[in-house]
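Here's a slice of the assembly, chains where they normally sit.
Each chain gets a letter, A, B and C, in the order it is written, and its residues are counted from 1.
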Amino acid sequence: MMSPDRRLNVAMLGTKFMGRAHAHAWRSAGRFFDLPAEPGRRIVAGRDAEATRAFADRWGWEEATTRWRTAVSHPEVDLVDVATPNDLHAEQAIAALEAGKHVACEKPLAGTLEDARALRDAARRAEGDTFVWYSYRRVPAVALAHQLVRAGWVGRIYHVRAVYLQGWGGPETPLLWRFRRGRAGSGALGDLSAHIVDMARFLTGEEIVEVSGSIVETFIKERPLPDDPSRTGRSTVDDAVLFLARFAGGAIASFESTRLATGVKNANRIEIHGERGALRFNFERMNELEVFSADDPPPLQGWRTIQVTHEDHPWTGSWWPDGHGLGYEHTFVNQVADMVTAVSGGTPVVPLPDFEDAYQTQRVLEAAVVSARERSAVRLSQIR
Amino acid sequence: MMSPDRRLNVAMLGTKFMGRAHAHAWRSAGRFFDLPAEPGRRIVAGRDAEATRAFADRWGWEEATTRWRTAVSHPEVDLVDVATPNDLHAEQAIAALEAGKHVACEKPLAGTLEDARALRDAARRAEGDTFVWYSYRRVPAVALAHQLVRAGWVGRIYHVRAVYLQGWGGPETPLLWRFRRGRAGSGALGDLSAHIVDMARFLTGEEIVEVSGSIVETFIKERPLPDDPSRTGRSTVDDAVLFLARFAGGAIASFESTRLATGVKNANRIEIHGERGALRFNFERMNELEVFSADDPPPLQGWRTIQVTHEDHPWTGSWWPDGHGLGYEHTFVNQVADMVTAVSGGTPVVPLPDFEDAYQTQRVLEAAVVSARERSAVRLSQIR
Amino acid sequence: MMSPDRRLNVAMLGTKFMGRAHAHAWRSAGRFFDLPAEPGRRIVAGRDAEATRAFADRWGWEEATTRWRTAVSHPEVDLVDVATPNDLHAEQAIAALEAGKHVACEKPLAGTLEDARALRDAARRAEGDTFVWYSYRRVPAVALAHQLVRAGWVGRIYHVRAVYLQGWGGPETPLLWRFRRGRAGSGALGDLSAHIVDMARFLTGEEIVEVSGSIVETFIKERPLPDDPSRTGRSTVDDAVLFLARFAGGAIASFESTRLATGVKNANRIEIHGERGALRFNFERMNELEVFSADDPPPLQGWRTIQVTHEDHPWTGSWWPDGHGLGYEHTFVNQVADMVTAVSGGTPVVPLPDFEDAYQTQRVLEAAVVSARERSAVRLSQIR
C-alpha cells in the first residue's frame, strides 16, 4: 500500500507553532506509515497573506488563503485541521462540521466550557469524525502504558500523580497572548492541565468524579509589554493550577500544572500505582517507560526502564531500528497516521480522543476552577 | 576533646524499631564526633522485662526497667528519650519535663492535637530543652538544602511539592498496631505526612497558613488479623493523605503520603522551585541533592547532582572521605551529636525542632484532617 | 530566505536503512532550516527496479534507476550521496568525484584501509567537497560538548572512555550481510567503533597516536542462515572490539564496541575528564549532556544535566521550543543543513568530517586490528 490512490484532502487553519507541527505531520506520515489514504495538503488559512503564502510554499500546501471559511467549506477538502488559538476553535470547528468535514481540533477543545459544550453538541449532530490533538497519547511509551493498564498490569488503581511542569514563565517573560484570557481562555489550566487530565483519563480508562480541592494561582500579576518592556500590563490568566481528585474506580489523584517550575523545561510526568503494579512516565525522557510489577519475587522487584523503541511497541516499527529514539514531533505524525486510519474505517493503535471525550476533560478543568473559586480553605489560624 | 569527662546521662523509653535506631545513635555519636559530653546509656525502659534486659545487654545500657516512671525520674538522668508509640508521648514526656529533664521525643510529637498542645505547653513551662526526632533534617543533603535556601539560592519560592511514598500497605498486610487509631493516632498522616510537613517548613523557613483541600483515604478497610489471618479486623487509620496548602510567603504546595504507592519503598521526596533556583531531594538516594540555578547562562543551565559527602558538607567531615555515602541510621547519630551540642550550650549544625516547632507541624496535620472532613468537593455531576 | 531559488541537486545511491534516513533528511532540512539552496531530490539508484521506483515515489525523487553510474554522472546533479554498503563506497564515491560532484559518503569511509586511502587520495585530487555521514556529530548535545571543549571547559584532558554498546547480536540472530566480511568489511569495528573513534577525535580535537592493546572477538562463530534457520553459516566478522589508546595531548583512552551487550540497545556513550572539568554523553538519552566544572566551589560541585533543547544550542533553535526533544533522524537533517551550508560557502555549526578526516578514523581502526593480530598478551600462567 505504498502509494495509495485514495487521498484525504486537508484544510489547515493556523500557521504558528502548532500549524508547523501539524504541517510536518501531514507531510511526513505517508512517508513512514503505509496509510489507507495519502493526506493531501490542499489549503492552508492564516491571518497574514504573505506569511501564509510563505508557509504554504515551505510546507507544500496547494493553496493559501486568509479566509478560513473558504478553507473550511472547500469542496475538495475532507478534513479540517483547526490549529488556531483556543478562542477560535468553536466557530471554526462547528463550521467545518456543518460543512460535512471531519475535524481535527487542537487541544484544549475550547477556551471555555460553553464553547466546549457547543463543540460536543455539534459533533453529536455531525456526520464527520472528530479528533482532538491530545498528541501525548501518541508517545509510544504512553501508548504502551495504556496497553499495560488494559492488560491488567496495574490492577485496581490507588494513586494517580500527574504534573506538567514548565519553567519559562518568570517575571521577566513578557505579556504574550498566552497571558491574556480573551485569547487563551486560561493559562496553565488549558495549556498544561488539559494535557495531564487527558493523559490520566486515557491511561486509567476511568472518569474523574470529583475535584476535592484546588488552587488556581497567578504569581506574576504584571508583566512587561512585548513591544515596550519599560511598561507592564496585567496578566489575566493563571500561572499554576493544583487540584486533588477522585476517579470513578476509587483512585485518588493530584494534578499540578505550572509555568513557574524553575529549572524544569517540559516535564509532563505521571505516576500510577495499583494493586498489582505501577507505571511512571516523564515526557522529558519520552522514549522511556518505567514499570513495576508486584508479581516479581520480592527480592527481585524493581522499576524496569523500558526503552520504548522496539518494533512491537506502538508505532515504533514504522520508524527506525530498536534503540533509535523519537522526538517531539513524531507524536503528531503518529496521530496523523491514526486519524487517516480511523476516517478510512480502520482502528487506531490506541483510542483517539473525539470531541465527546475532550469535553469530559474540559469539565474536569471547569470543576477545578469552580473548586478554587469557592475557596473553602481551612486557615491555620482556625487550628489552635 | 576525645574523651570528655562530662557525661550526659540518658534514659530511653521504648526498645522497638525506633529504640534500636536511637540506641545505636547514643552509642555511636561519640565515636565519630568530638562531643562536649559523652552520652551515658544510663537506663532503658520497656514493657517486657526479659526483652528489655536483653536489649540493655546488647546495646550497653547500665540498667533496664519495665517502669518508665523510674527511668524518667532517675536522679542521674539528664535527658529522657521518648521512643514509644504516639499515644504515650504526652504522658511520658510531660512527666520527664516536670522531673526537670531535657526531653527528646520521637515524631510525630503526639497522636492527637490535644496531646501535642499539652506537650507544647509543658515545654513552655519547663526548664529542660525539648527536641523532636525529625531526623530527616539530619540527612546531609537536606541540611545542605536548608543552608542553600537560607543563602538565597532559591529566592522567592513559588512551589513546594512533597511526597512520602511507601508501598508496603497492600491488602495482604496484617492489621498491625500501625493500623489502629487508638495506638497510632493516625496512619500515613502521623507516620509520613508529619515528616514532609516538617521537611517543607524546615527547608522553606516559612509557615503554612492555609490548607486548601484535602483527601484522607482508607483504601483497605479490613485487614487480616496478625494472629489469625483467616479472620479480618477493621483498619481505623488512613492509608493515604493528600492536601494542598499555601505558605506565608505565597508559595503553593502539595503534600501526599501513602502506604499504597506500589513499587516505592521509602521515597521521602521534595521539590522546591523559586525565582532564582530550585532544589530536589529523594531519601531513596539520600546522599544526593539536586540543585538548579537560574543564574547560570541559559545554554549551560541544568540540574546539578551534588554528592553530599564532602568534608565541608553538614556532618560528613566527621564520617568518611568524600564519596563514601551514609545510610539511614546516620541521621540519628547526627541528631544525637547536635542535641548533645545544644544542651551543652553549643549550636547545632542546622536548627533542631523543639516541641513548639513540632506543634506547628501538628497543626498543619490537623488542618488537613479538618479540610477533608468538611468535604467541600465539587462533584463532576455539577458540571455540565 | 524561505524558498531559495538556488537548488542543490542530489543523486542518492542506496535505498535501505540509511537511504531512508538520508531521504527524509534531504526532504525535510529545507522545511526547518533557512538554507542557502533547496536540496533537489533528483535521482535515486538502487539494485531492484521496482523497489527503487517505489522508494522514489514515497520519498519524492524525480527519477529512479538501477544504474548507479547514470546517477553519479547525471549532468543536473551537484552532489552524490553514497548510502550503499561499505564495499561499494570507493568505486562509487571516486566515480562521483571524478564526475566533478560533491560527495557525501556513509560511514565508515570504506570497508578496508586500502579503499579508504584511495578515497582520501581521490578527494585530494577532486574539486568537489567531500563529507562523511558521521551524523552523531550533529546531535545537539554532542556539538555542545565539542563547543565546550573548545572553550576550555575541560582543560588538559586526562581520560577518554568511549563505548558503543548494542545487544542484538546474540546466537539466534541470523547470518545477515552485516556478519559477512566481503560485504561489510568488518563487524562492530566499522559499524560501531568507527562512530566512537570519530566522536572522540571530534570532541577532543586531538589525534590518536598509539593503540596500546586490543581485543577483536567473534563470540558467535556460526549463525543460522536467514533463509534456512535449520542450517548455519560462518560469521566472518568481529562481534566486539576493545582497545586502549593514547592521544597526542597525552590523554589515555579506552574504546569498546559490541553487538553482544545484552540489555543495551544503542548506547553510544562517551566520558571525558580533564583538569578543569568533565563531560558525559549517552545517545540513549540524546537530548541530554552531563557536564562537570571543577571551578564550582567544592561543596556545590556536581554533574549538571543540560537538556540540550535551548534556542541557543546547536540547531535546536530551528526545531521546537525549549524542552521538546529531538530524535534519531534529526541528526541527518542537521547534517544536510550543514552540508548545504558548506557547499554554498557557509560555515557549518560544527566541523563536518571530510574524507581526509574520516581516513584518520580508519587508520585508528586498522591500528586496533593490527594490535589484536600481533597478540602480545601476557598469559597469567607466566605470572607466579
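Methods note: a contact is a pair of C-beta atoms (placed from the backbone, for glycine too) under 8 Å apart; a residue touches a chain by one contact, two chains touch by 3 or more.
Every value quoted in this text rests on a predicted model; they were computed, and no experiment measured them.
Can you report how many copies the full complex contains, not just the 3 shown in place?
Full complex, one repeated sequence, 4 copies overall.
Keep this in mind: only the chains that are shown with their structure count from here on.
Could you label the subunit B-subunit C interface same or different, taking same to mean over half of its residue numbers are used by both chains?
Interface between subunit B and subunit C is built from largely the same residues.
Fitting the CA atoms of subunit A to subunit C, what rotation angle results, rounded to the nearest 5 degrees?
Value: 180 degrees, nearest 5.
Roughly how many whole angstrom separate the Cα centroids of subunit A and subunit B?
It comes to 40 Å between the two C-alpha centres.
Calculate how many whole Å lie between the centre of subunit A and the centre of subunit C, each centre taken as the average of the chain's C-alpha atoms.
Spacing between the chain centres: roughly 35 Å.
Spell out, as numbers or ranges, the residues of subunit C touching 2 or more other chains.
Within subunit C, residues 307 contact more than one other chain.
Subunit A touches which residues of subunit C in the complex?
Against subunit A, subunit C makes touches at 2-3, 17, 21, 24, 27-28, 30-31, 54, 57-59, 166, 168, 265-266, 284-287, 307, 309, 320-330.
Mind pulling up the subunit B residues that touch subunit C in the complex?
144, 291, 296, 298-307, 310, 312-313
Which part of subunit A faces subunit B closely enough to touch in the complex?
113, 117, 158-159, 161, 163, 167, 170-171, 207-215, 217, 219, 240, 242-244, 246, 250, 252, 254, 256, 258, 260-264, 273-278, 292, 294, 301, 303, 363-364, 366-367, 370-371, 374-384
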